[in-house]
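All protein chains but one are shown at their positions in the complex.
Going by the order they are written in, the chains are A, B and C; count residues from 1 in each one.
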Amino acid sequence: MHLTDIREKLADRPDLTRHLAQVKEQMATCIQCGTCSGSCPNAGFMDMTPRRMWRAVLADRLDLVFSSQTFMLCASCYVCTLRCPRGLPLTDAMAALKQVAFALDLDRFKRSTRFYRAFMDNIRQYGRVRETELMARYFLAVKDPRVPMSYTGMGIKLMAKHKLHPHFPTLGPGRLGPLFERATQQQEQ
Amino acid sequence: MTDQIGRTLVIGGGISGIRASLDLAQSGFQVLLLEQSDRVGGLLSQLDTQFPTSTCGMCRMLPMMDRDHGDPQCLRRGLAHDNIEICVSTDLISLTGEPGNFTVSFIDQTDGGRQECPVLVVDDEKIVRDSMKEWLMEEGYPVQTAASAAKALELLETGDFKAMLTDIKMPGMDGVTLLTRAREIQPDLAVVMMTAYAAVDTAVEAMKQGALDYLVKPFDPDAVLLMVDRIYKDAVAKNARTDTVDAVILATGATFFHPDQGINAYGYGRIPGVVTNLEFERMLSHAGPGGMDLTHPVTGRPVTRIAWFQCVGSRDIQTGTPFCSSTCCMIAVKQSLLAKTMYPQVTEACVFYMDLRTWGKASDAYARQAETAGVRFVRARVHSLAPGSKETDGAIPVVWMDPSGERNQSLFDLVVLAPGQHPDAFLTGFVKDQELAADDWGFVRPEPFLPAHTSRPGIFACGSATGPKDIHDSVTGATAAALSAMQVMAGAGRHLVQNSEPAESPDQQAAGISLFPGALVIGGGIAGMTAALAIADQGFEVDLVEKTDQLGGNLVWLQNGIQGADDFLEQQMAAVQAHDRIRVHTRTCVAETTGRPGRWVTRLTPVADAGKITDAQILEQESGPSPEDRSARQSAGVPVRHGVVVLAVGGAEAGSDTDGLDQKSGIYTQQQFQLLLDGNDIDSGSPLQVALFQCHGSREPGREYCSRVCCPRSLDQALRLKTLNPDTRVVIFYRDMMTPGLTEADYTEARKKGVVFVPYEPGNAPNLAADDTGCQVTWTDPILGRAMEMDADYVVLAKGIRSSLSKDLARMFGADVDGSGFFDQADIKWRPVEAMDPRVLACGICLEPGSLALTLASARAAAAKAVSLLGRQTFFPGQDTARVRSAFCSLCQICIDACPFNARFIDPETRTLKVDPLACQGCGICAAACPSGAAVVAGRSLAPMMKTIHAALNTPL
Amino acid sequence: MTQTVMEPSQATPSKIPSLTGEAFEPVLIAFVCNWCTYTAADLAGTSRLSYPDNVRLVRVMCTGMVDPQYVIKAFLEGADAVLVSGCHPGDCHYINGNYKARRRILLLKQILPRFGIDAKRLRLTWIGASDGIEFAQTMTRFVKDIKEIGPCQARQQPVI
Partner (left out) sequence: MIASIQTKNQSITRTLQDFFADLLKTGAVDAVLVPSRISESLYVKPCLITSADQMDPTVPLGPGFFVNAGPMVSRLTRTKAGATIGVWLRPCEVRAFVELTKLRQGGREEVVILSMDCPMALSRKDYEDWAAQGDEGLGDVDTWIHTVYQKPVTQVDAWPVARACQVCESPYPVNADVSVMLYGADLDKEIPVRADTEKGEKLLAALDLTDGGQEPEPRNALLANLTADRTAAFQALDEEMRVRTGSIDALNRFFSACVNCHNCRSVCPACYCKECVFNTDAVAYAPTQYLSWADKWGQVPMPNDTVFFHLTRLAHIGCTCVGCGQCTLACPSQIPVADLFISVTRNVRNAFDYVPGRDDAEPLPLSVFQESEFTDIVGMGNKEVT
């Protein structure tokens, strides 16, 4: 993902630039001690460790930031925030980067964006996760036949263990609507 | 009556307390030394060796003169001096008054102390009762507990309690009613309410009904102890001993952070094999738990792999200690070096650090010594520890991420944590009672430009009470505090204990020497001026020699770089010029000196041409006048007679100015850039790109020391640039950011303002490609692992400090210059401002690189030493001073070569060998070297020793 | 590391240990430096460590003060062995006293063996202020070694 493309996309989104500036400001006092990378359970799978991610953020290397999988693999377990000697809000910063990536709808994260959106809509609608409908909605959104095919193996195994309930929605609408409105309001401020 | 003997109270018997007490006692004043614990020595008694050498040497703090007034013994066995009254296991009850008339009351803990203050703890929760009981018992208070108010009243009937701590919400009778009922039984009982957060208003209500105070759950041990402490002091105040003193020196030091507080990510106390560095110090010692072997504290097996974790409870906002505790890095370096050299079984010694802070003069070379001994230094912070399992055979697995992002794992038998330091309960209480100005973390804040002074006149502070310090800084600060106390006592008209003791015998009278009463201070910088003023204020004549034509030295170009330094400099220069006992000789240098130490006649000569001093001239000055030139100056010299000399010739930016820096491409040295900043010649309109390059030429072969001031200076410059224009991009290239102690706050502040810090290894420093348009800086970022480059408008090279002290000048007074060109101190830790001869002193940055605060401290310390020497009329030989039987002496000078303190010399007129009673330490080495028995030391020559040997071998048991 | 606890009865009866009849009890003299080794001896005492009482301590201000004559006189006066013990290099209160002592002991170790005084009878050790255990061990080992070698000749006959 080239730096210029990122800059272009951000040009007309002042809210996202402000969002990123806030992340950068929060990370300013990072002393590069490596505790976050050491304590992150998913660090092994990330192409760029959290410590390197914060370095890139501070160096305004948005090209590196948005070409890495790091914030997508962050499982928000908050261990890094607990251990950071500087008391920096590391997990919230990762979430912020994730939101900016979704908002920019970068095609690099196309699949993750659609999965997260499908997941959120599913919960908003039913107040709980309905796996089959969630995956169906996700496969439709991805519009790429190969993706569902890749899940068939896992699907069969889950069905064998009665983890997948083939029936269609019968429960009434979920009651989490107001919670979502409130969250979106807060996001605007 | 005002003319009694000057007496000072020193609180705290650790390293600083001992040093301050000995300085005052040696000068002839009396000292009252109070120590809370049961012995004098503080941390000292637990240390076999101290960095930056792997040797001990604390007994070198003992006085060099009048040794008959004290016990010549290892300080770990105790301190004894006629002028020091030592009270151990003593609690300070109260301190009131002003300089010259302080009233202090104190009590011995063991009799009439804490036993006299029984405490009753009333709470329905067992856990609260037990923990409170444990804390209070440990402090020596007798404690009883009661689960309910009824039980409490029952106990109150029979027992006689001084304090009661009671919960409010309890089944049956609540705390408030218990309060009223209790006060009926015992009206003078002090009651403290313990309340959960919600019930504070009821606690306040209780206070209206006579409760002394309230504590909020969850309790902090220190708060509880502070509360009970106050009650205890009021209770025993009546049978405490009171005394009046003229000045007070606070030297209570700091305590170590307990790693099990807070999140305890390293499982201290849970995981066997995780110890603190103080505990490991004891394990290393042969007098420690493991005896002669280094064994695992739990399994008892020999330890082979040791890891040191730095910054546990320092530089950590989570534990409320965002400052650096200054000494832990060097402790780790020493312990790792000792572990590798004392115990061959240790195969793996690994120090995990963020910045290895080796800022002392000899510290960096000592750290390199550890590296060559096989210690591995890894720049990483281990996030947490899991206990060892059966597979790892009990060894602790340590996982860390090195800068390149590689995940590393290794097994260690022992993990040594470096806990930070913070103020102890006593200091917090004392600061509150005496309303001393303290900084944000509870340390005493020294007055600007008066390192030992607190906000209360007459009360001085030194050592770690004013912020974590190493031995060198503590000892220098303690001597400076002693000077401040002397100034107060002089002001109050006090006199010395023994000013002019008569000689006991005629030949002792003949062998005595009296110093010329004046002092010669060479170098008119801020160090020289401060020392001159301090000596002159005590009533002695001072000759201040400055080779340029104006005073001020380096502070002249630096005054706008330090807040308030400009007025201070002006004030000092005015004071020096106006002082009637200071003769200022500008554009003058020392031609040569004659006479014995203490009776020097030094010839001062005007510097050759009348014009501005040329650089070449200064360089020539520094290397000393060439021989033929010296004779030319012989004639015009002004002879000065002085008994003490203070070398304060200062230093300059290292790296000669002519090493090809072309400022048109924006490359400046730190000093040049500071002048630009102060002269606001930096146009801050458009954002700039500035690169600050640390350790440029320092900490490398040829100059193996850290100049200690460049990192704080660069941070200050970076912050100035950011305030000028927040969008200016400032990048600091560093090896280790040396911001020890409380200066760590500037480092965090710089990061907050967006300054980028790029660490580099000595091997691949960033390279500068300068051309006339600007300078391009290229480097590989160690964390991103990518090549980066930057077109810098300004590149500032931190060249560090070099000393201007020439070998010739030092040798002229029998001192010398060390490997790095600075003044060769008698002992870098224990006698930091003196040469081997106590009459040759040094201060400022010709002694060691340091900040303005350290320069002022060393200047006042040097003045203290000078004053204590000049204050004595004559120095008579003690019982154990060497004597010479000239009839047998063939002047072979073997004894002169053998004497470690060059106390022996040949008197030119009489062609006989004489002993300088002030320098001679009575060790007897000369007596052993002399074949003919001409060198005699009482009790340590052939005849007495043969009697001793005969008695030893022939007396039946 | 268990401390070497010796029963009080093992100490010698209160007369000059003699050579004949019962087991040979050596008489040794130790020149100990006042600052470090004497403190270690003090520490050994306060730590309740026992060591044989054959060694008679002579406190000197510094090992640098031990003139070779003292060692020679000690041997000629009938000492079975002489120990010189001072501070570790770098700890010396007088800066370099211990280095000078080391050269003098080397000189003596060349001379004395020529006259039947075994080099093992003269020892130089560095014992620091906290080496209480090492002090006790040194004394115990020293007495054991000398018991093996046997009495020094100068103890049996006067030297002219």
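Annotations for the structure displayed:
In this section, contacts are C-beta pairs under 8 Å (C-beta built on N, C-alpha and C of every residue); 3 or more make two chains touch, one makes a residue touch a chain.
Computed from a prediction, not measured in an experiment: that's the story for all the values here.
Across the complete structure, the visible chains that the omitted chain touches are B, C.
Only one of the listed residues, B:Cys889, B:Ala903, B:Val937 or B:Ala952, touches the absent chain: B:Cys889.
The residue from B:Leu226, B:Ala608 or B:Leu942 that touches the chain not shown here is B:Leu942. On the side of chain B, the interface with the absent chain consists of residues 887-894, 897-898, 929, 931-933, 941-943, 946, 950, 954, using the contact rule stated above. Against the chain not displayed here, chain C makes contact via residues 68-69, 72-73, 76, 78, 89-90, 96, 99-100, 102-111, 113-117, 119-120, 123-126, 138, 141-142, 145, 152-154, 157-160.
We take it that only the chains that are shown with their structure count from here on.
Chain A and chain C have Cα centroids lying 77 Å from one another. With centres taken as mean Cα positions, chain C sits 39 Å from chain B. Distance between chain A and chain B, defined via averaged C-alpha coordinates, is recorded as 51 Å. The part of chain B that touches chain A in the complex is made up of residues 263, 265, 311, 315-318, 354, 380-384, 399-403, 405, 407, 748, 751-754, 756-757, 759, 781, 783-785, 788.
Contact residues on chain C toward chain B in their complex (touch as defined above): 1, 11-17, 27, 29, 34-36, 38-39, 42-43, 47, 53, 56, 58, 60-62, 64-67, 69-70, 73-74, 77-79, 87-91, 93-97, 100, 104, 128-134, 137. Contact residues of chain B toward chain C in the complex are 48, 53-57, 59-60, 72-74, 76-77, 285-288, 290-293, 836, 880, 898, 900-901, 921-925, 927-929, 937, 940, 942, 945-946, 948-950, 952-957.
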